[in-house]
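With one protein chain held back, the other chains of the complex are shown just where they sit.
Letters A, B and C mark the chains in the order given here, with residues in each chain numbered from 1 onward.
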Amino acid sequence: MQNAERKCRGFVALLLVGLLFLFAACNGSRELYDLGIVLGIGLDRSAEEGAVDMTLQLASGLQGEPGGGMGGLQSGEAFINYTLPGDVSLSHFRQFKLRMQKEVYLAHNELFVIGEPLARAGIGPYIDFFLRDPELRVSTNILVAKGSAAELLAAEAMLSEYPTLSLSQREDSYPLSGATSRCSLFDFVSAMASECRCATVPMAELQAGADGEPISVFNGLAIFRGDTMIGTLTQEEVSGLLFLTDAVRNGALRFSVDGSVVEVELQRSKTKLCYTVQEDGTADILVTIRSGGRIVSRAGGAAERNSIIRAGETRMQEEMLMTLRRAQELHADIFGFGDAIAKCEPDWWEVHGGNWEANLPRLRFAFDIVLEPGEL
Amino acid sequence: MRNQSFTPRQLGVALAAFIFAANRFSSYYTETLRQDAWLSVLLGLLFFAPIFLLYVALAREFPGKGLFQINEIVFGKGIGKGITVLYLFFFILINSMNQRYVADFTVNTILPEMALAPLVFSMAIVFAWVLRCGLRATMRIGWFVLLFAAGALVLSYALLAKQMQPANFMPAFRHAPVRYLQSAHTNAIISLGDMLCFLPLLRYMQPGKKVLRPVIIGILSGAALTLLCVCQNILVLGVLEPYRLYPAYDVARLIRISDAFSRMEFLFTIPALLLFTLRVLFLFFAIVEGMGQLFGIEDRRPLLLPTVGLCAALTFLVVSGSGELKAFTMGVAPFFSGFFVLLLPLLTLTVFLVRRNRVQEVIGNNAECREEVSA
Amino acid sequence: MTRIILVCGFSAVLILPSIVRLIKRGNKKSAVVVAMLALFATAGMLLYFLHVRIPSVLSVISAWMRRIGLYYPN
Partner (left out) sequence: MLHDIFRKIGYLIRRSQQPGNAHEEAPDERKLFERLELNKERIQSYYGNDLVLRACNVGSRAALLCYIDGLADEKFIGDFVLVPLLRPWLQQGMRLSHIKEHFLTAGDVKETDALPLLLGSLSAGDCALLLDGEAGALLISSKGYARRGVEDSTTEMTARGPRESFTENMRTNTALLRRRVKSPDLLFDLCSAGRYSKTDITIAYIRGIAQEETVAEVKRRLAKIDVDAVLESGYVEQYVEDAPYSLFATVGNSERPDAVAARLLEGRIAILVDGTPFVLTVPCFFMETFQGVEDYYARPFFATFLRVLRFAAAIVTVLLPALYLSFTIFHQEIIPTKLLFSMVGASANIPFPELLEMLLMSFTFEVLREAGKRLPRAVGQSISIVGAIIVGEAAVSAGLVSAPMVIVVSFTAVCSFMVPAHNDAFTLLRFIFIAAAGWMGGVGVLLCALCLLAHLASLESFGQPYMAPFFPLRRGDLKDSLVRAPLHDMVARPTGMTGNRRRVGGNK
């Protein structure tokens, strides 16, 4: 029996120690209703010098009535936007906690929205904070607001209770339809860490909706060198970028041929780039595109099948050249040519890669585009 | 102790898990070569081959004996125990480093608001319990833990296929030769060399016909899994890989099954944590074996709790932060561990070959204690 | 003070019973070894919990190895 007594005594001691730790709650557990779930973070340049207006979009309509089964939306607004000036640091986030009894919980944050003025001033320190925080995720999307991020986050979102979720899901799905390109924090930081690549971040602005209320619309791309925005691409120039970065799967192509206006939906578009470097520091890039397609509409005229195909291929080339010219004007390698050459021609890159932005205009491009539309 | 025996095949699986655990989280053994990090795994294997042959020679010369018993046979009781103290110091130190690494990883990533002390205490109690269950039980669950971790790695490959860029391996072989040497040296001594802790446990291995084959297969599969893990870090993180403290964790954070399940890193970290706990346990078994041999204590159960407590205390004192641990591991550890992993066993084998006849007599006299040990 | 009591109490609850049992069974050598290890463990924990300013073990080894030149520059 003496063995059993000793074991019971040991078990009781372990149980007491366990209960002591268990309810001492020094282990960082948080109850669900203590969470202030942040869905989106907006950063704007603040009136105060050196400060930043940080807007948190919090899911607020979650007051389940007593005995209500599965809670969720109750009456009233589904979210609250809360803006406070600060320096995007831990203490800045703590300011929010002082004003609401909930704890700021960032793990479900879906979107970073940067106001254009702040983007043009440089967002390096804030990106560094976002990278270090254990709750924030590198797969979160980034967006630049033409104007104020706070206003964009406040705008009504069609068919969605939460503007942030709507913007983030649109940014995820648009590249496939050729409307815009996606940029996550991971892509942005990878471009910053690269020697020569410039990040492209989708831009959104407020436009008047059918009922006069402002709604958010994607329009163009912002170009970043390092952590500073240096320019933009218009919506037309976006599809050229998507072609050159092999990001289009089924975009739309609109062109006129022999007096008729034709619209083709591209399907299974595939782009390959081939680099040939020269001793004088220049490089030739052969762009090969193979794409299927389906003619969606043909207005007027009786253009021939082959001429439609030729016109379509020419239109794709024009769009790419338009984007290339814009990038060369800004000396911004938004396509990743420099990284690609550095990887396949490292010796040449060590010699000529030093001033890549200046070298960009001297690149020569050749196009080999084959469009195979299905039924006409 | 009664519940300590294991088979050569279980030893092979344990070695695979031990090696795979070393690189599952971090890759600072391979950080020096960035996109060529995969090469350091292969060079590490090459670099480790002579050390492995040294261990095989020792094990062949003294079948059924552990490292600490070999010391006493080759050097005599006094010096033998002195060398055992050196090995014990080494095992306790790398055990505390590994425990501190697991604790820092858990606090930095999974439980950000958890204090270090309760976490280390809880792990210490679990280690004591598993040690009490015996080496045989740990060897038996080895294949399950390894399969669980390898399965999670393969699944993450499938889920991250779209985010992998083969171009991230380029440009290849662009580093200075000393960097390749450093990386191979680090990988050989630390992630492979720490398997020295299995030598003391060989006394419990059931003699079998094929011993070398499962052991070599175990080491190669551990290296292969490490290679898969390092390649995944490069393929997914690309240029970011060198800047992240736990690249494997960041890779898991990028796994996205659908909009609903896009934060699954915790589920992919659990198998890796289980794997790393197994690695710490094997080090503990070596320490307890050493303590028992040093003080001549056959029933080691009373030693478990104080040994675990001592290692837990050292876990607090061994480093002041994870940054210092990384700097030590990349800069000094290859040479520091090299003394224990390579030089001491080499010294033991050399002295044995020189005094072979004298030592044969000692083995002859102790023949009866060998039956008693294996009973 | 509470930390000292907590650490020493924790060690006592967990380790003293096994020392007493070893002594009762006449296994004095094990009892001495267990007590010695427990002492070192408790001392180590007290150093940590009382935030005593001592260099970490690895920093001592690093400094010594760097002094004799056996290290890889970062």
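The rule is short, and it goes like this: a contact is a pair of C-beta atoms (placed from the backbone, for glycine too) under 8 Å apart; a residue touches a chain by one contact, two chains touch by 3 or more.
Remember, predicted model here, so these are calculated numbers, not experimental data.
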{"item": "Interface partners of the hidden chain - shown chains only, full complex considered", "value": "A, B"}
{"item": "Chain not shown: contacting residue from B:Leu42, B:Val126, B:Leu212 or B:Leu353", "value": "B:Val126"}
{"item": "Sites on subunit B contacted by the missing partner chain, in the whole complex", "value": "3, 7, 10, 106, 110-111, 114, 118-119, 122-123, 126, 129-130, 133-134, 136-141, 143-144, 259-261, 263-264, 266-267, 270, 273-274, 277"}
{"item": "Subunit A, residues in touch with the chain not shown (by the definition above)", "value": "4, 7, 18, 21-22, 27-33, 35, 37, 39, 59, 62-74, 105, 107-108, 110, 135, 165"}
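We take it that only the chains that are shown with their structure count from here on.
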{"item": "Intercentroid distance (Cα basis), subunit C paired with subunit B, Å", "value": "23"}
{"item": "Length of the line joining the C-alpha centres of subunit A and subunit C, rounded to whole Å", "value": "51"}
{"item": "Junction residues of subunit B, two or more chains touched", "value": "none"}
{"item": "Residue list for subunit C, restricted to those that touch at least two other chains", "value": "10, 14, 21"}
{"item": "In the complex with subunit B, residue positions of subunit C that touch it", "value": "10-11, 14-15, 18-19, 21-22, 27, 29-31, 33-34, 37-38, 40-45, 47-49, 54, 56-59, 61-62, 65-66, 70-74"}
{"item": "Subunit A-facing residues of subunit B, complex", "value": "108-109, 111-115, 118, 122, 125, 167, 170-171, 174, 238-240, 243, 250, 253-254, 256, 259, 262-263"}
{"item": "Subunit B residues within the subunit C interface of the complex", "value": "93, 96-97, 117, 121, 182, 186, 291, 295-297, 299, 302-303, 305-307, 309-310, 312-314, 316-320, 324-325, 327-328, 330-332, 334-336"}
